[in-house]
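For this depiction, one protein chain was excluded, whereas all remaining protein chains were kept in their positions.
Order of writing sets the chain letters: A and B. Residues in each chain are counted from 1.
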Amino acid sequence: MKRYDPALYAILALIFALSCAYVPLAGRGGGEMTIEVVRDGKTEFRAPLGDVPEMLEFRGPEGYNAISSVEGVRMVSADCPGGDCIRAGTIKNAGESIICLPHRLTVKLTKESASEMDAVSY
Amino acid sequence: MNRTRRLVTAALLTSSALVAGLAESRFPLPFPGMRLGIANVFSLAALVSLGPAEAAVVSLGRLVMAFSLGGNAIAFACSAGGLALSLPVMTALYKIFPKSLSVPAISVAGAYAFNIGQLAAIAAIMRTHTVFAYLPPLLLAAAATGYAVGRTAEWIADRVKL
Partner (left out) sequence: MKKSSLRHFFLIFCSLAGIVGIFSIRMIDPLKTVSRDGISMDTVVRMTASAAKTESELDEILEGAFGLLEEMEKKFSTHDPNSEISAVNAASGAEWVKISYDTYAVLASSINAARLADGAFDPTVGAVTLLWQKKLAEGKIPEDGEISEAVRKTDFGKLSLSAPDGAFLDISGGAIDLGGVAKGYASAAVRDYLRKNDVTSALIDLGGNVAVMGGRAERGEAKRAPWRVGIQHPAKPRGAPICVLEISEGAVITAGVYERFREVQGRRYTHIFDPRAGRPVDGELESVTVVSNDPTQADALSTAFMVMGRDASLRLLSVIPGTDAVFVSRGADGYSVTATAGLEGTLKPSADEVLVEFADVR
């Protein structure tokens, strides 16, 4: 332990606190819990968590992912080399996400209502 | 220390880092993106015993070689993003406060910077900022692994006594 060590650790602890504060921000918004699947920045699927089937399958140019939505959302199967997304486990809270980097796929939970519209044409 | 010795030491540290990195990738941690960062021991040792330029060479050399030995492009981009942030941070801390910051503390800061840079790279690739939600567990682990890496690097630099 040197003289400035505590100061540096304090700064790092602050960064950690800020990162914790970000998590609820990522899932901001009111409404029911919504699952959103984004590939390469483009939303492929979005629906209220209560309305989705227990198993969702996604096929993209890079490969296949299967998502289970029973008691939280988790990746149950994927043909990516690392399998990081499967090991990421279960997400339950708004703002959390599972990333399948090789397939450029993000599964995230938000509190944004899927039926929310910007306008209605009549 | 003469030039040849510097060169040999840098090369030795690079190859050690490469082997350590490859060995580590065989045993993934439970959380994606979480790493022990053993390879970083050697970059840090290079920083302490040789200097910033050699530390950059060791890190960059390891990164490029690991990629050419069959790494994937995305993992490369993540590590590059991490290094792009962690190297300047560690170098700056080491250069500005050589007397008043310990190596483990610099190492933890470097590990923090690495994780943030890595997620920034992922955010750029995936085009979404929500990946930063991964940060808290990663930073928590980085505090522990960073400290261990720092102690080990200190020890190695001490033994090498260049």
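The definition used in the following text is that a residue touches a chain if its C-beta (ideal position, glycine included) is under 8 Å from a C-beta of that chain, and two chains touch if they have at least 3 such contacts.
All values derive from a computational prediction rather than experimental measurement.
Undergrad: For a quick check of understanding: of B:Ala17, B:Met34, B:Leu47 or B:Leu87, which residue touches the chain that isn't displayed?
TA: Among B:Ala17, B:Met34, B:Leu47 or B:Leu87, only B:Leu87 touches the chain that is not shown.
Undergrad: I need the residue numbers on chain A that touch the omitted chain, in ascending order.
TA: 41-43, 115-122
The criterion applied here is as follows: only the chains that are shown with their structure count from here on.
Undergrad: Take the average of all CA coordinates in chain A, do the same for chain B, and state the distance between these two points in whole angstrom.
TA: Centre-to-centre distance between chain A and chain B: 27 Å.
Undergrad: What does chain B use to touch chain A in their complex?
TA: 28, 30-33, 72, 74-75, 78, 93, 97, 99-102, 105-106, 108-109, 112, 116, 122, 125-136, 139-140, 143
Undergrad: Sort out for me which residues of chain A touch chain B in the complex.
TA: 1-5, 8-9, 11-12, 15-16, 19-20, 22-23, 26-27, 38, 40-41, 81-82, 84-85, 87-89, 95-97, 99, 101-102, 104, 106, 108
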